[in-house]
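All protein chains but one are shown in place.
For clarity, chains are labelled A and B in written order, and residue numbers in each chain start from 1.
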Amino acid sequence: MNTADADRLVRTALREVAPDADLSRLRPDADLRDALTLDSLDFLRLVELLSEGSGKRIDEEDYPKLGTFSDAVGYLSS
Amino acid sequence: MAEFRMPSLGADMDEGTLLEWLVHPGDPVHKGDIVAVVDTAKAAVEVECFDSGVVEQLLVEPGTRVPVGTVLATIAPPGTPVAPSPAPAVASPAPVAPSPAPVAPSPAPVPSPTPDAPVTSPLIRHLIAERHLDRNALHGTGPGGRITHADLDRAAATTPPSAPPTAPAAPEAPPPATPAGASPPPAAPSPVRASPLARRLAAELGVDLATVTGTGPHGAIDADDVRAAASTGAPPTAEPTPSRAPTEAAPVGPAPVGHPPRGADMRAAIAALMARSKREIPHYYLTETVDLGAALTWMRDRNRELPVSRRLVPAALLLKAAARAAVAVPQLNGFWLDGQFTAGSAVHLGVAVSLRGGGLVAPAIHDAADLPLDELMARLKDLVARARAGRLRRAELSDPTITVSNLGEQGAESILGVIYPPQVALVGFGRIVDRPWAVDGLIGVRPVVTASLSGDHRATDGATGARYLQTMAHLLATPEEL
Partner (left out) sequence: MTTITYREAMRAAMRDALRRDDRVFLMGEDVGRYGGCFGVSLGLLEEFGPDRIRDTPLSESAFVGAGIGAALGGMRPIVEIMTVNFSLLALDQIMNNAATLLHMSGGQFPVPLVIRMTTGAGRQLAAQHSHSLEGWYAHIPGLRILAPATVEDARGMLWTALLDPDPVLIFEHGSLYNLSGELGDDAGSVEIAHAAVRRPGRDVTLVSYGGTMGTAMTAADQLAGQGIDAEVVDLRVLRPLDEATVIDSVRRTHRLVVIDEGWRSGSLSAEVAARVVEQAFYELDAPIARVCSAEVPMPYARHLEQAALPQSATVVNAVHEMVG
């Protein structure tokens, strides 16, 4: 998955998980859970969407690598 | 023939608005089917019917507010042929209509303590104002007692108008933002002009629109006007009804519920319920720090083998432990009603769900103690999603027997919660944090959570509460048995 696709996937997933959030104001290095007030269920759903959308298996140990927007894009496009 | 009535969805609910019919006359229904959506002051709730058969007649139109217990629809025995009728409240003489008068069923379908004003459409209201007629004096002969054009003509012929009639409708108003023919002559005693949102808020906050001054477009009452009136006027109806027929007095936990756009009115509902709790319930509080090392290790091992969609979160373990402990200490699982404790028939675990954008609902996971963990997890996900979408089911709102408030990862370290009346206990979990912890004489770092119990001192004493927290800690130490 290239960076543009990963970027789009993360955005689409975040829009579903936090429909009221203004992604244009989200800093790429901000902690997603803090910035978008995601609880553990929201975060699990996010991981689920990213895993489905990218076809990539995401282990629980890798959750910290999805902490910020840029981390998540980097992780999916690596 | 069975009757489907406006249910009570909370101890403080006296009336509800029928929002939507999900069935039509002639549809077969089964006990437990969702047949209607009802709006309480707090949420749109899907309501199921308690009989099987065929929907015969829908007696109340969507948008109508009626007292609890009002017959909303009649249900004929299975197999009965029912002529499908295009619209609700069409009171053409039904095959089984009990009403002796075939043509004039005006207030009949809605037995309410005070006679309701006849049902009127916006056009009819406009004409009533334009012709200076008294709405309450009009007799409706249309379907469901609706006032028809002909009724107006009849009334106009017999009643001298209270003021000289003005010219017929003004020509179409040209400016783009003005609806055509919107402005009645200023001298006319017009019905209250208020926005749909303002009307909904007024109904929910118990504000009489006739007393509100409009500051919106063309002097219409808008939502802010209603909120201002509510904050200065008499408090909204927050007190529970003192007495109700025993069948209706099901021990119901009126969770402050709603969906995000409700904003101010949900705040008002939460305010009323929490104030009632603190006014009536003498709370005591206990806390216990619980080692989650074993539980989280077990959970991670389990999750490793599973796809994301089937993984657990710590909250599922905490909820399961809270439910199991409530089985072990049944004195905390139930309701305080009429000066005594009534035990719950099962553990229906209320889960406080904070809504994005503010507010709180606490619907129940039924029989939580008996659910396998993955089933509990699935229910939790479903419940949170629906709670945030504002679509909860009647039973979920009305019968939690004990509630858990879990602050989660973004929360504080501990919570001393406020009990949802008429429940007698609230369990709180703070954020899971790593702390130094003594194990077998050595200091180690362990993930721990502060569990708390808020108890109703009328129903139990601290010793019972302490036993509950201890039981829960033991359960969390052996997660494989959860």
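Keep this in mind: contacts are C-beta pairs under 8 Å (C-beta built on N, C-alpha and C of every residue); 3 or more make two chains touch, one makes a residue touch a chain.
These numbers were taken from a predicted model, which means no experiment stands behind them.
Only one residue in the set B:32, B:217 or B:358 touches the chain that does not appear here, and it is B:217. Per the touch definition above, the residue from B:1, B:34, B:129 or B:197 contacting the chain not shown is B:197. Hidden from this view is one chain, which touches subunit A at 3-4, 8, 12, 19, 22. Seen across the whole complex, the unshown chain contacts subunit B at 175-179, 182, 195-200, 215-217, 220, 222-224, 260-261.
Note that in this section only the chains that are shown with their structure count from here on.
For this pair, subunit A with subunit B, the centres built from the Cα atoms lie 33 Å apart.
Across the complex, subunit B meets subunit A through its residues 260, 300, 303-304, 307-309, 311, 313-315, 354, 356-357, 380-381, 384, 408-410. Looking at the complex, you find that subunit A touches subunit B at residues 18-20, 33-34, 37-41, 44-45, 47-48, 51, 58-60.
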